[in-house]
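What follows is a set of notes on a single structure, which appears directly below.
The other protein chains are all here in position, but one chain of the complex has been omitted.
Labels run A and B following the written order; every chain starts at residue 1.
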Amino acid sequence: MTPIQCDVAVIGGGPAGLAAAVAATEAGADTLLLERHVELGGVLPQCIHPGFGLKLFGEELTGPEYSQRWVSQAAGIRRLTDTMVVSVSPGFTVWATGPASGLLEVRSGSLVLAMGCRERTRGAIAIAGTRPAGVMTAGTAQRLVNVHGHMPGKRFVILGSGDIGMIMARRLTWEGAEVVGVYELLPHLAGLRRNYVQCLQDNDIPLHLGHTVTEIHGDRRLTGVTVCGVDQAMCPMPATAQLVPADTLLLSVGLIPENELTRALGAEMDAVTGGPVVDDRMQTTVPGLFAAGNVVQVHDLADDVSLAGAVAGREAAAYARDGTAGAAWARVTPGSGVRSVVPQRLRLPADPATEITLRVRRPVEQRCHLLLTVRGATVARRRLDYARPGEMVSLSLGAQAAQALREGGDLAVEVVEA
Amino acid sequence: MEEYDVIIVGAGVVGALCARELSRYRLRVLLVEKAADVCSGASKANSGIVHATTSPRPGSLKARYCAQGGRLMPAVCRELSVPFERVGSLTVAMSHREMRVLRGLLARGTTNGDEGLEIVEAERLRCLEPALSEAAVAALYAPNVGVVNPMLLTIAAAENAVMNGVTLALNTEVTGLLVEGERIVGVATGCGEYRCRYLVNATGAHSDEVMRWAGLDDLRLRPRRGDYFVLDRPDRRPGPSEPGHSREGDPLVRHVIFPIPTPASKGILITPTTEGNLLLGPTSTVSHWREHPPVDGDGLATVEEQVKRLVHSLDLRRCIAVFAGSRPSGARDFLVRLEQRPAGLLNLAGIESPGLTAAPAIAKEAVRLLAEDGLNLSPNEEFDPVRPAPVRVTELSPEERAGLVAEDPAYGRIICRCEEVSEGEIVDAIHSSVPATTLDALKKRLRVGAGRCQGGFDLPLVVEILARELGVSPYEVTKSGSTSVVLAGPTPAAAGSEE
Partner (left out) sequence: MSAGEETKEIICTACPRGCPLQVRVLREAVQVEGASCRRGVAFGRTEALDPRRVLTTTVRVRGGAVPVVPVRTRSPISRGLVPGVLAELRRVELLAPVSLHQIVLADPADAGTDVVTAASVEEVS
């Protein structure tokens, strides 16, 4: 078996991987893109709804169209589709397998991880009850309906008000199915309000906040679920239990970055984001190992995933060329009111143009400030009219913060109400 | 009407191993199972432990068959290419008062013939199992305790039986017994009647019902249900699998960890499976479910609380699945008996824990009892005890794997990413001697959809492969047979003008 040589190998041909491969190639690197599906685009081809591309292309595209833009840009780049990466080794060696490619060994100077994320399942949230057919994640249903032309059921209950769940509520209604309701454990919507309006309100699909599914019924095929209101501690209140007949339960209860390969390579992980710790160039703590997109943190917009992918691709090309990983870093830590922050490290001297992205811990429905502090002193701020956990926000590092970091110390990010 | 020497009702671990034992002889044997797959009852949902004999009362059938079965198990697993690991167990005392119980278990196990039992304390205990709670005072160490995948064992035994001439009838529910005078002469099923000289009752949770059909009223089973968590396996190590380099990561817990038993059960335990997952459970509560009990939320809460007392660092966020099992509890001992009135009926009934461990011994005993009664056992010259291991791409060296993919590209297409299962392996399972025709059947054999994404990625692909290989529409593919269809039909767009 003769190994394939390349400068940059990109694992995953979704929005992050495509942008990384395009950027790496533009930076002069001999790039190889590996994708497990027959087609490129990752999850995009099944996301047939609009809402993509406003930030990058200035027009509203559907997922397949957005994917097509990137696939055209990536035309000419060496790729292996229908090929699954099964293992990686430091240095970097990638083993992959596919029906056409056989078993391959790829040697690359640097590596971009762009495997995206997976959906949380019934097992992960441990719902009690029987184990019939008719329980699946919203994304699986989306693929069945939009790519394969299969209806997973006729009468649906959706648990979780994530965006995919709400989008599927509309999609299934439009395909003639009945969506009994969307049940959300939290007291507030998990996804975007636009999806609430256009997917649920438009189609008269009820949203039940502060509710969860406590039991699954049906021996062979799902016959119904027990739904229950929850108290402030999110514990189900048995007195509110109600049986809802349905033949399918869709779960839209969160996404988990897919990082088995990342951990295998020894990259430091961020317990909150579920992804690797990265610096402002999307480099993990392993020199030459880059990561971007939903493998790093779950994003709201594909456009942002592509932007992060482009940074990773460009920097991976630079590393493959000159092997410089950096010498010193400052940490970026989430402070008061901030749940998670990316990047978690800044390569020194810090680049003032760096965008710091973050998610707040709980909704702030009033004017507030994002603050960057170094050694207790505020070095940058941005005013926001509101901040919600479901919407990633960002601010630029700026010259003052970059200067402050030259003199040592770490960067803290906090949100304070005005 | 078809006539057999022996009909075995129930293709759980006892029925399947019994069929395999009988296939050593020139006999016409029928193995009947009401479900769409073998191993669909209690054999499917248990901890998969090959037990020591520290629990059963000396002199009981449980003690005898558990000891014998435990000794037979490694060879059976080797012949059937089923993973068996002698991981050892620790029964943990959390106080000095509980030490007395450990000494009692030690004495009982020694009487029953266990070897190597010892009570370990302090340093030695920490060294054996570093993850154990600080509060653990001492433990009974049973080095011979093993783990086996009970589903693979049952499937492999049934496959080997079929290879050696046994007929398997799936989706065939026995609805009554055929009686002539004082003798059972066959069974009525949903698919017609079958006659036999001997009927073996291996119906697990239903074994007392079948006995009552025959007018025998000395067994009353009260099913007990148990809830389990399955935790994700550790991450795979970098690099390909090579001889001497396993890609599997180190588990958090290496031994089976038991608490101090109660009179009713062995308690809620932590079991490292042969696949690298940790199994937490089971609870043990009386239930009316003879099979497929629903998972109970309170039960799960009890499991979480109990196992965390044993190992603080267990992270329940690593849970990838929950399930519940029913066990045919309530008998004081196993009931292994060739009936005289009515004649022709061999009951293998009330086989609760340690039934999995005992199964190889019970199967041998079944053959002995039938021979004693006059069943003629002339050797089957073509009998082959070896059931070859199905191809698993993850277990091949890079060279072997590359060669296999070159021969058949389907082994290169990975369908289940989490468990790294190829299309070729799925097709093999669908066409094996005990065919996997449902999603659950594939899950039992290959763990397709049993990993951390629980089938999120592979479901659409597996449905297509099953439909193609079985020559049915995707809308006929089921999760577990009968009405458990996975899909409702085409979307209006896909149905097009036919709508």
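Just so it is clear, contacts are C-beta pairs under 8 Å (C-beta built on N, C-alpha and C of every residue); 3 or more make two chains touch, one makes a residue touch a chain.
Quick caveat, the model's predicted, so the values are computed rather than measured.
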Selected residue (touches chain absent from view) among A:Arg78, A:His148, A:His208 or A:His369: A:His148
Touch criterion as defined above, residue of A:Gln73, A:Ser89 or A:Gln198 at the omitted chain: A:Gln198
Missing-partner contacts on subunit A, residue numbers: 45, 48-50, 60, 62-65, 67-68, 145-149, 171, 174-175, 192-194, 196-198, 201-202, 385-386, 391
Where the unshown chain meets subunit B, residue by residue: 491-497, 499
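In the analysis below, only the chains that are shown with their structure count from here on.
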Whole-Å gap between the CA centroids of subunit A and subunit B: 38
Contact footprint of subunit B on subunit A as seen in their complex: 1, 36, 82, 84, 86-90, 93, 95, 97-103, 105, 118-119, 121-124, 126-134, 136-137, 139-140, 143-145, 147-154, 175-176, 214-217, 219-221, 247-248, 260, 263-265
Footprint of subunit A on subunit B - complex, ascending: 229-230, 235-240, 247, 292, 294-297, 300, 317, 319-323, 393-394, 398-399, 401-402, 405-406, 409-410, 412-414, 417, 420, 422-423, 439, 452-457, 459-460, 463-464, 474-475, 478-494
